[in-house]
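Here it is, the structure in full.
Every protein chain except one is present and positioned as in the full complex.
Up next is chain A:
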Amino acid sequence: MTEAPLTDESTVRIALVVPDLLGTYGDRGNALVLAQRLRWRGYRAEIVTVLSSAESLPESCDIYLLGGGEDVAQQAAVSFLRRGNGLRRAVDSGTAVLGVCGGLQVLGTRFTTGDGKHHAGLGLVDIETRPGADRAIGELGTRSELPGIGVLTGFENHLGRSEVGDDARPLGRVLHGTGNGADGVEGGVTGRVVCTYLHGPVLARNPALADTVLSWAVGAPLDGLPDFPELERLRAERTRVRG
């Protein structure tokens, strides 16, 4: 919707990618969190909403966010993102991408939908998804393998079971919950493309992950922000909850 000209180099542009297709679970929240954490540090931030009616994906953004959606919507998102291949070029030049739930499957190499059909993903992360026997639903806790992040907390709700291939590494090891449903791990990371099943939204519950993504986008470590007591309490409360 917002197609601001790229005149101001200091504005960090956060692309909310096809939220009309992938945006079922409060996924917009990840964009709000990133933009606000930048503003609190004195950066200018802009959320660029790219609907599936757009010609193609603008390549000038600094962060791309993909949320969750239903099977049909996932396939539509893949065909939109294949057009022009802008996301591939952005990733090749080191731009940060976060895919949550359906976004994980779209960014992966291949996914099989509930009807048994196979679909090619965008192949930006080496991760493949097949339907499981039942939905994994509930609080999910992991210990992240990325430096400086620690425990990740979120809510998972997915049928897919995902396998991380040789060209990716997991985002975290499962402490409680299902995660990828294979090898006791959750999510997948290749370079600066991060995929996860964590909702919450994930960046609202896990400020360390938000700041890692932001530091990639800004190209420098960021100043710390004061802790909010309610966020610390929320993280403590949610990592205690099981199921």
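The definition used in the following text is that a residue touches a chain if its C-beta (ideal position, glycine included) is under 8 Å from a C-beta of that chain, and two chains touch if they have at least 3 such contacts; residues count from 1.
By definition in this document, contacts and distances are computed from a predicted model.
Student: The hidden chain: which UniProt name fits, "Tol-Pal system protein TolB", "Lipid II isoglutaminyl synthase (glutamine-hydrolyzing) subunit MurT", "NADH-quinone oxidoreductase subunit H" or "DNA repair protein RecO"?
Tutor: "Lipid II isoglutaminyl synthase (glutamine-hydrolyzing) subunit MurT"
Student: Taking the full complex into account, find the residue in A:Pro58, A:Gly103 or A:Gly200 that is in contact with the omitted chain.
Tutor: Spelled out, the listed residue whose C-beta touches the missing chain is A:Gly200.
Student: For the chain that's not shown, point to the residue among A:Asn85, A:Thr112, A:Asn157 or A:Thr239 touching it.
Tutor: A:Asn157
Student: Among A:Val12, A:Ala76 or A:Leu171, exactly one should touch the missing chain; which is it?
Tutor: In the complete complex, the chain left out is touched by residue A:Ala76.
Student: Can you list where chain A touches the absent chain?
Tutor: 19-21, 23-29, 32-33, 36, 51-53, 70, 72-73, 75-76, 137-139, 155, 157, 199-201, 204-205, 228, 230-231, 233-234, 237
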